[in-house]
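In this view, the complex is presented without one of its protein chains, the others remaining in place.
On to chain A.
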Amino acid sequence: MMRFVLAMLVALFAGSFGALAQDQAPLHITITDGVIEPLPFAIAGFIPETPDATDVAAQLTQVVSSDLTGTGLFREIAKSAYIQNITNFDTPVNYSDWQAINAQALVVGSVAMSGGKVVVKFRLFDVFSGQQMGEGQQLAASPGSWRRLAHKVSDVIYSRITGEGPYFDSRVVFVSETGPKNARQKRLAVMDYDGANVTYLTDASTIVLAPRFSRDGTRVLYTTFETGFPRIKMLDVATASARLLPDVPGTMTFAPRFSPDGNKVVYSLEQNGNTDLWMMDIASGQTQRLTTSPSIETSPSFSPDGSRIVFESDRSGTQQLYIMSAGGGDATRISFGDGRYSTPVWSPRGDMIAFTKQNSGRFHIGVMRTDGSEERLLTSSFLDEGPTWSPNGRVIMFTRETPGAQGEAALYSVDISGRNLKKVPTPGPASDPAWSPLLP
């Protein structure tokens, strides 16, 4: 269904255009800073080098611009302000022309159609230091994957300037919703992180909930009511074929998540009204009970090294967050603020836990350190829930639902600094996003 043929060639250019050594600190944004003035940049190109590359060059320029400005960290300078007209990829950059319009970063790129592939070359310049940032790169892909090429280019630019890991070349699996609030129809869908290339993975014949990617991005676990009861299903993203995981009759199973190695699933199993956490080995179907408490234990999430699990439990009387060993046993409570804490998700960097918090009739998405310190609420609304991390651990996507009979769910994203809250475009109402890892 989604077969990306992305042959990537990384060629190195000797990018020495007589760097004028100026008294400037190297270009850099630290994205954890509280308030940031977006960094002005210019894209001179991507210049089409073959006539049949004109359209894709324009589209690719648009996507790179949209990736960068969409972070809230960058502001694109209008092309009408450009002084130097760069018409060739190898034209030397006249830094003073770009300094004059206060472009701090400059991207010069080109696109050619060659051997049935789209070939992109680009260089990034630190205008005020008067030098190229990193080496020039060349990437190639089949024409159908031009958006991925654009995201790869954006990822390189973003990473070089921020020092953070890339995340634009990634996908999001989510639940697409239609119909009235009391008869909602739900389908699994997957799309690029920016809402492009939506593909539906299931039909609307039954309720589906809370999909989650494996760390390699090839499989998705989700909860389905297709048997009439909540059951866990594992789907192969490439073929959209899926199978129910084995269960015990008379129980409900839900809230699945892959172990980092992809071999196990941690999930909730309800029996006689009591919900506990269990682990299943996918290959053998063998299960192991992790908690034995009369309270509700659900929404488990592994640490990136697979050694620990963060989950929510109401064993104290209200929903709170706990961490235990991946083998089960004693758990340590990490949330202590006012209100109820739920849906914890371990950051891919390992340093933070994202969560949902309910307090005084409002819902929040927040983050805290894994020991519960430095709690920070990033959002507030009638109903925000279910955070998922970008592959670089710097952005969180979640579900926001509006109140009332006409209430609808939508996907939103926000920086872990609480900045740049925005709606993620989807074809209609949507919920339960789960971000993939960075694509290969």
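FYI, a residue touches a chain if its C-beta (ideal position, glycine included) is under 8 Å from a C-beta of that chain, and two chains touch if they have at least 3 such contacts; residues count from 1.
What we mean here is this: contacts and distances are computed from a predicted model.
The subunit not displayed here is recorded in UniProt as "Peptidoglycan-associated lipoprotein", chosen from "Fe-S cluster assembly protein SufB", "NADH-quinone oxidoreductase subunit I", "Tripartite-type tricarboxylate transporter, receptor component TctC" or "Peptidoglycan-associated lipoprotein". Across the entire complex, the residue among A:80, A:182 or A:239 in touch with the chain not shown is A:182. Of the candidate positions A:84, A:214, A:298 or A:392, contact with the hidden chain is made by A:298.
Touching the missing chain, out of A:287, A:358 or A:436, is residue A:358. In the full complex, chain A contacts the hidden chain through residues 180-185, 203-205, 207, 209-210, 223, 225, 228-230, 250, 252, 254-255, 268, 270, 272-275, 296, 298-299, 312, 314, 319, 342-343, 356, 358, 382-383, 385-386, 401, 403-405, 407, 432.
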